[in-house]
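Of the protein chains in this complex, all but one are displayed in their positions.
Coming up: chain A.
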Amino acid sequence: MNGKIQADMTLDCIGLACPMPIVKTRKTIDQLADGAVLEVQATDKGSLADLQAWARKAGHQYVGTITEGEVLKHYVRKASTAEAKPEIRYPHTASNEELAQRLASGDDVKVLDVREAAEYAFRHVKGAISIPLGQLASGYDALSPDSELYVICRTGTRSDMACQWLAEHGFSRVKNVLPGMTAWTGETQSEVEGN
């Protein structure tokens, strides 16, 4: 299952006792770009609760954890400064409810999830296509410019940027889904067991 979770960097904290996993995670995340995902491998069971609590306070996004034998693999996404003050510029938006309704009616609409692959792996809208924002320029060939496209991310900021970019590249039927996955209550899928 782990093959499906992608991280930009992996940090080895195997065998380290508290407080070292958090000490090292803090140092390492500073070296990452905004929005990048860090995988932290640890064997200290307490690292799960500590990492969640620390990420909440530090403003980073705790994405999820998978367990492989004795090893816990935690995924944390570095908060980006742009996300701190969400700015929605693309004019065509849709509510979570509107998208859920369109999907439930079986309409021919596509959902594009522009979050990082690791975020997508833990939980995404059923049937959503994954192209992280940073890979949109190289990955958008897979999409048809004529299809009706609902673009979603965690809070609406990355999807706003994706919508603007897609509009500039000939996509005419694109909507930004607000507020996004953070409040999504419709049907979801996961690539990770137990999630």
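Note that a residue touches a chain if its C-beta (ideal position, glycine included) is under 8 Å from a C-beta of that chain, and two chains touch if they have at least 3 such contacts; residues count from 1.
Just so we're on the same page, contacts and distances are computed from a predicted model.
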Legend entry - Omitted chain, identified by the protein name its UniProt record gives, among "Urea ABC transporter permease subunit UrtC", "MBL fold metallo-hydrolase", "Ion-translocating oxidoreductase complex subunit B" or "ATP synthase epsilon chain": "MBL fold metallo-hydrolase"
Inset, instruction - Would you indicate which residue among A:54, A:120, A:150 or A:165 is in contact with the undisplayed chain? - result: A:54
Inset, instruction - Provide the residue numbers of chain A that touch the chain removed from this figure. - result: 17-20, 22-23, 26, 45-46, 49-50, 53-54, 57
